[in-house]
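Selected chains only, in their assembly positions.
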Amino acid sequence: MGDGPPSIWEWIGRNWDTGRVDSIRNLLTDHLTMSLVPILFALIVALPLGLASVRWRWLYQPTSGLMNVVYALPSLPVFMLLISVTGLSQTTVIIPLTFYGMAVLIPAVVDGLNSVPDHVRQSAVAMGFTPLRRLLTVELPIAVPVVLAGLRVVAVSSISLVSVGALIGQGGLGGLFTRAYQNPFMPPVIVGIVLIVALALVADGLLVLAQRLLTPWVRARKATTS
Amino acid sequence: ACGGGGSTGGNPLDSTSAAPSGSASAGGGGKAVIGSFDFDESVLLASIYAQALEAKGVQVEEKPRIGSREVVYDQVKSGGLTIVPEYNGNLLAFVDPKTTAAAADEVDTELKSKLPAELEVLDSSPAEDKDTLSVSKDTQTKQSLNSIEDLAKVSKDMVLGAPPEFKKRWQQRFKDVYGLEFKEWKPTGPTTADALKEGSIQVGNIFTTDPKMAANNLVPLQDPKNIFAAQNVTPLLNKAAANDTIRTTLNGISAKLTTQSLLDMMQKISVNKDEPATVAKEWLTTNGLG
Amino acid sequence: MITFDSVTKRYPDGTVAVDHLSLEAPTGEITVFVGPSGCGKTTSLRMINRMIDASEGQILLDGEPVQSIDPPTLRRGIGYVIQQAGLFPHRKIVDNVATVPYLLGWDKKKARARAMELLERVGLDPAFAQRYPFQLSGGQQQRVGVARALAADPPVLLMDEPFSAVDPIVRTSLQDELLRLQSELNKTIVFVTHDIDEAIKLGDRVAVLRVGGKLAQLADPKTLLSEPADDFVREFLGHDRGIRRLQFISTKGLRLRTDLTVPEDFDGSTSEPWLLVVSGDGSPVGWRTGTPGGELEPYGTFLHGRDSMRTALDAALLSPSGCAVAVDEQGKVVGVATREALDEALAEAADG
Amino acid sequence: MSWLTDFLGWLGDFFGNGDNWSGPGGIPVRLLEHLQFSVLALLLAVLIAVPVGLLIGHTGRGEVVVVVSANLARALPTLGLLVMFVLLLGTSSIWPVIIPLVLLSVPPILVNTFEGIRGVDPDLRDAAYGMGLRGGQVLGRVLVPVALPLILLGCRLSAIQVVATTTVASYTGLGGLGRYVIDGFATKDYASVVGGSVLIVLFALVVQILFTLVQRVTVSPGVSQRLKVR
């Protein structure tokens, strides 16, 4: 161990996998859990809610109004308030992030389903599709691009929002920021930012890839228009 | 807050993730959950305890950087944590805010008698890390300040920088003992030394072991009325979870730990940015405890 | 046969879209519903496959009330073509066409083979099969729509303004294609349009509806043009009713003169005021006056026996001689219809 | 229900405590601080983002800037950025905190302004030029009024972002309502945490409502009603 602060690479080397809870590797795992679980939950909840809002139009106004309000709530106070219910656990971070995700995904599902051209829906009916089959084989597939666009937003912002959880000790990589602030040192901050942005980009890239595989008819359209 | 009847009553900040994690198969030396406050020295001390205990076959779980004493104390009391490196003076002030004990012996004695039944403290180590009120060399000469007493006449125009929890703990006592009233209490935390240097605060709360003190030419003001009691490093234990292996090991550490070695280690962490765990390991090895 | 038996549709908001409509769409014929916007054409059509349910009265399909059939089953047996084709954007053309066969549980291979066959039938290159809908032009998409409706060989075809979104030239070719297909397939077709010309071109029978969903007249196109039931129908049929009626009069019986043609090198003179100069291969070149010299004048032609009197009249009006040139399929002159011959034919037509 | 009574108890403790209403740490002062930081940051963000968005949307040049900044802004962790600037610039002034605040709130405005302007029906633009409006007039008299709903949406999203980030910024020593939350958490004063959190949430909602009002007043009914009709 030399004199003076280590270079960023040395620092990463020393802290990558110390086997302790706050090794970068463990933080990364925590971070992934806390960001991916809400994305998944939000999707699972938003699909039926979105479907319901399309079927019963009167539902949409209140739902979207509520989601608008939810989206406006700053994360930190929400974490704090939730402590009284869920304590200082990962759940406290996961629940609000799920709601933020829903605030984006419900409108996305609704927009996606509304993006199914009426004439397409009508032809499906006229060809003798039963309602469920129509939903599953016609409407949902056509809604996929819009839903995925929403999912991309959710994924990226969830991943970056998790770090605020560090202020209640549950921030995944965000822990690097509080640590670096306590003992002023830049490398952890840089590593934290870079890893979070990289995670976000990777998630985004995977979703783009998923979109390409799931919706060849959309990709082809882009190829011809650009 | 109202500590009402229901299980959800009381302070939610108690329910840390530090709840005992399942049925650990107690190895030879039993099992210990070691927590620390959210500053590096505490993390370092916890790491020294942890690694020494591991070497003795105790199964150790670490919960670093949990938060302030307010949070951590209750965790030990409830058994969520087994061991926390404490400072005897502040612990006493926390347990009994009205105490006047200042010398190390005095503090230890009083502490042992006033601690609730679930808790115990082990031997205090000679290593000490005191709170101070410090000023920059400039301020000291200009205002000719030597002790906290001198501060009383100018404090109304001064801004004090300290960790957020400092105000709640000390505001009243400063007033009572020294008659200090500051213009503003700024929550500076780890940036206190920098803030002093830059001049955005005039008085700062800095630990005596903080290497920034020397690095930034800061001067700790004398404390003639001993408002800051002795602050020897003292392990706080949950009695039920402790055993003799733990007690002997930790007492062994406390015996060897000195203020200078603490300073040296903090120098490595704070300036060289070494990892507390590494620094701890080094110290244990050098002192034949690893 | 599709029978409307005093069918009324009242929407929840009180709008009466169709009012006691009774009519029959005979098997193997094209019945066209035509009328101004909002007159209930679409509503009427969609009651047949129960996309909309009638409020009163009933619709029979070969004697069986559609109300008694489960909608999805009913619909799988009825082809449906609409304006924007309604193709599934996420499926390849071949799968779009095979939609109903898939629904009916056909073997995948068989369904695709059928789809390929139909694509060819509606005049599409098989290479299109693997494309997605957006890669096709509007007219091509419309063809796919027709192919898809025909996929399970349903006896009945409902078409709601299927060609109204494409440009006039493509539209004409789609209409011709439909007539050709129908001559092969003999489906029972109900066709909705707001374009009276299209109605007259395609319909074996045309039902004119007025706003409020009342039947104004049901007749074959010729009768419609010559004997509109009332002012509303007359107004709706619009200009050129007399001229358009000629469309249904064949030029077969038209008397032709063959003594008015001369070869290109002829330079004598005759007593006829106009002579048609014909080239060596028999195609017309132009009119010359009885006396030689002077420029050749423009002429108009019609396909003898195939084109209608409308074309013949148009041809006559294009030449200064007032005579129309009759040609055969190869473009060779068959004879000349003089103004007198046309007048005769027109008088006959007017009489009957 | 005990959860609710607890909650109301904390609220009572916080708002009922007279000390919380006066002095440099009192609610009025903290509220004002929060407002000042938020308004200052938002103002700066608007001053930067709106002109740039208008320029890029109007000229069609530099779209990459918009796309990249939009993606990056969502991905960048607020707390990390705050800590980084504080470590870089110290805490002697508020700028180390204001800079990341502005950085994070520029993109929503930029993207929405750009999309708003670019999304204006090209025929409309055409008609405007065809009538002899000059470039600036087309932008000011036609494009901006028509794109206003989107521009304001961008500002609203930014405001939400600013309020949230200002709260987090208290961690690095900034005043504002976040202090109650951060300090309360550090001293295990949950009443302060709850009270502060509720204040911030209310603050955010008021901001949201404010923007709805601004939108109602400034957007021509010809534009907003048309959106509704669709």
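Each chain gets a letter, A, B, C and D, in the order it is written, and its residues are counted from 1.
Going forward, contacts are C-beta pairs under 8 Å (C-beta built on N, C-alpha and C of every residue); 3 or more make two chains touch, one makes a residue touch a chain.
Every value quoted in this text rests on a predicted model; they were computed, and no experiment measured them.
Colleague: Would you give the formula describing how many of each protein chain the whole complex in this file includes?
Modeller: Putting it as a formula, the complex in this file is A x1, B x1, C x2, D x1.
Keep this in mind: only the chains that are shown with their structure count from here on.
Colleague: Max contacts between which two chains?
Modeller: A-D
Colleague: Any idea how many Å lie between the Cα centroids of subunit A and subunit D?
Modeller: 21
Colleague: Express in whole angstrom the distance between the two chain centres, defined as the mean CA positions of subunit B and subunit C.
Modeller: Measuring from centre to centre gives 94 Å for this pair.
Colleague: Which residues does subunit A have that touch at least 2 chains other than itself?
Modeller: As it turns out, subunit A has residues touching two or more other chains at 83-85, 178, 181, 184-185.
Colleague: Send over the residues of subunit B in touch with two or more other chains.
Modeller: 8, 12-13, 67, 189, 191, 194
Colleague: Which chains touch, pair by pair?
Modeller: Listed in label order, the chain pairs in contact are A-B, A-C, A-D, B-D.
Colleague: Can you tell me which positions in subunit A touch subunit B when the two form their complex?
Modeller: Against subunit B, subunit A makes touches at 1-6, 11, 14-15, 18, 20-22, 83-85, 87-89, 169-170, 175, 178-179, 181-185, 187.
Colleague: In the complex, go through subunit D and note every residue touching subunit A.
Modeller: Interface residues on the subunit D side: 3, 6-7, 10, 71-72, 74-84, 86-88, 160, 163-164, 167-168, 171-172, 178, 181-182, 185, 190, 193-194, 196-198, 200-201, 204-205, 207-208.
Colleague: Show me the residue ranges of subunit B that touch subunit D in the complex, using the header's touch definition.
Modeller: 1-2, 4-6, 8-9, 11-13, 67-68, 70-71, 74, 163-165, 167-169, 184-189, 191, 194-195, 198-200
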